[in-house]
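Okay, so here's the structure we're looking at.
The other protein chains are all here in position, but one chain of the complex has been omitted.
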Amino acid sequence: MSVYMQGVVALMGVNILMALSVYAILSTDQVSLGNAGFMAIGAYTSAYLTVKTGLAIFPAIVIGALVAGVMGLLVGIPVLRLSGLYIVMATFAFGEVVRTFFLNFEPTGGAYGFRGPIGTTLPLIYGWVLACILFFGLLSHSRLGRSLAAVRDDPEVASSIGLNVKLLKLGAFWLGAFIAGAAGGLYAHYMFYIESNSFHILVSTMAILYVILGGMYTFWGAVVGAIIFSILPETLRFMQDWRLSLYGAVLVLMLIFRPSGIITPLMVRRVEGLLAGIFRKAGA
Amino acid sequence: MFLQQLVNGLTLGSTYSLIAIGFTLVLGLLQMLNIAHGDVFMFGAFLGLTFATLGVPLPLAFFLAMLGAGLMAILIERLCFRPLRKVHFLMPLLSTIAFGILLQNVATQIWGSEPSRYPQTTELAQYQLGPVLVSSIDIIIIAISLGLMVAIDLFVMKTSFGRAMRATSEKPQTASLQGVDTNRVIIFTFFSSGALAGVAGVLTALVYSQITPFIGIRQGLIGMVAMVIGGIGNLRGAMIGGLLIGIIEIMNDAYFTASYRDIILFGLFFIFIVFRPQGLFGTKQREA
Partner (left out) sequence: MKKKSRIIMLAILVLFVSAVTFHTASTAQALEGKEIKIGVAVPITGHGANVGKREAIGAQAAVDVINAGGGVGGVQLKLYIEDTASNPQEGVNAVRKLAGDHKVIAIVGPHYSGVGETTFPLGNQLKIVQVAVASSKPGLAAANRPYAFRNTLTEDKIAGAVVAEFKKRYGIKKVAIMTDIKDAVSRAVGTKVLPPTFKAQGIEVMTGDKPVTFQTNDTQFKAQITKLKMMNPDGVGLGALGPDALNIITEARRQGMKQPFMSTAPIMEGEVPELGGKAVLGTFSGTIWDLSLASADSKKFIDAYKKRAQTMYASKFTATPDYYPVNAYDAVFMIVEAIQKTGVTNTSSALGSDREKIMKYFTTLNNFKGVASRGFNEVGDGIKDVHVFEIKGGHWVPISK
């Protein structure tokens, strides 16, 4: 794989994780426009640990993700009382507050940024990606997964059959924040440098777009959406200075013509059925 | 100095109010957030610049920019809201974000990424009113903004079309049963929100600063904060919210440092959304 493709694939892995972080929260019908904030927390925490205390990269990223997860709970609690658009705005405000905080926080560089984190490799990134895919795969076939789907589809019915809706929603927030924090840690150690601007609103926005365009009802949608729309700007390089305009246009058109996204639950079930059939034949 | 800074805050705040009103009109009507609103502001500013440099007299350039911005808002309604409204509330929001990216980059291609400036003068009449220094431009801004706000307020409250707008916003299903042409109301609302943003764009660029294709991002954000603090869906709330935000920003810069600005603004935003989503003047939201 060429050096260039390695780079594209590496960033694509980070994007997949960010998309999954949005998906985790979205699966309980909460739309978070602030996951860049969780990403920033994970990034700065893990970078600080590896650069200033010499901690190894993997535990540093895990700690960063855990800290981000705690922030996820802190944000998720007041957000419980909100719905729809208000959750979008509250999480968006949170993301901006985090960004501004790091712009001014001297111990991690403030406006001058933070230099030094290194060590992300493709296996490390895709180790996390595979672990998350495995997790979501198991989750979707589990009782917990069905409970989450119930919370999303009809929270009133869900609580009437005994599900603790609030706990599930908070858990989803924690999970989303954790994954975003891990993405942040991986990102920081890949880019060698982070600054508050690395986590601006467009990062959160693109994460949501990956999920919506990929198909928001299954986690595979998040994965596929992130893959396709990470590669798209690179393929449009030949358009030179019209590149980003075309990118925006493609996004707008996709939303109009295929708002349900690329991957639908029906598709996933069909593929699973097909695979199950193949394995059964192989076993027989 | 305090009084002077207060006047500074009011002048700045009036442009924020114009943007906030545009947000709240659409949000109140459709329960949808138009993230590209800030970019409509930018577009209006650039239209005004283009006409002014072509030699069009300023008041006409102003009016044409207003018209163009209104039309751009209608385009956004067509592409981002109409086809996506019924799918999921998130879709139009995302589409407007994507449209914003598109608009910013097209503007970069047309007008360049470096700042452009209106042909202007620095010879302005300055009036000393007691301890406060006010320039003729400050007066123009406050006059135009206030005038437009009063006009919109009167229109929505007193005219039959305004009643139609309020009916559509409060009870959309029954409104069409009552014979209101909801489509026309929606188009008109978008047009007004865009026109107001366009006015704010021209005022800001004309008086204060240079414009780049990326100024809409921050202006839109601040308009959103002003809208929330004032009260979503509440016109007068948006006006007062805008003025308040302008004053807060100026006072922060005068007595503290610009570094704290965004933490204060977005911190307030978060606190209001979570603990007082109806803002200062709004009514408690109905379930989405």
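Letters are used for the chains, namely A and B, taken in the order the chains are written, and counting of residues starts over at 1 for each.
We adopt the following convention: a contact is a pair of C-beta atoms (placed from the backbone, for glycine too) under 8 Å apart; a residue touches a chain by one contact, two chains touch by 3 or more.
Note that the structure is a prediction, hence the values are computed from the model and not measured.
The residue touching the chain not shown here, chosen from B:Lys171, B:Arg236 or B:Arg261, is B:Arg261. Screening A:Val62, A:Ile77 or A:Leu103 for touch with the missing chain picks out A:Leu103. Residues of subunit A in contact with the chain left out of this view: 2-8, 11, 103, 111-113, 115, 118, 191-193, 195, 197-198, 228, 231-235, 237-238, 240-241, 243-244, 254, 257-258, 262.
Seen across the whole complex, the unshown chain contacts subunit B at 1, 4-5, 8-9, 11-12, 15, 105, 108, 112-115, 117, 121-122, 124, 126, 133, 135, 204, 207-210, 212-215, 218-219, 250-251, 253-254, 257-259, 261.
In the analysis below, only the chains that are shown with their structure count from here on.
Per-chain CA centroids place subunit A at a distance of 31 Å from subunit B.
On the subunit A side of its complex with subunit B, the touching residues are 31, 78-79, 81-86, 88-90, 93-94, 96-97, 99-101, 103-104, 205, 208-209, 212, 216, 241-242, 244-245, 247-249, 251-252, 255-256, 259-260. Taken together, the subunit B residues at the contact with subunit A in this complex read 27, 31-33, 79-80, 83-84, 87-91, 93-95, 97-103, 105-106, 109, 221, 224, 228, 259-260, 262-263, 266-267, 269-270, 273-275, 277, 285, 287-288.
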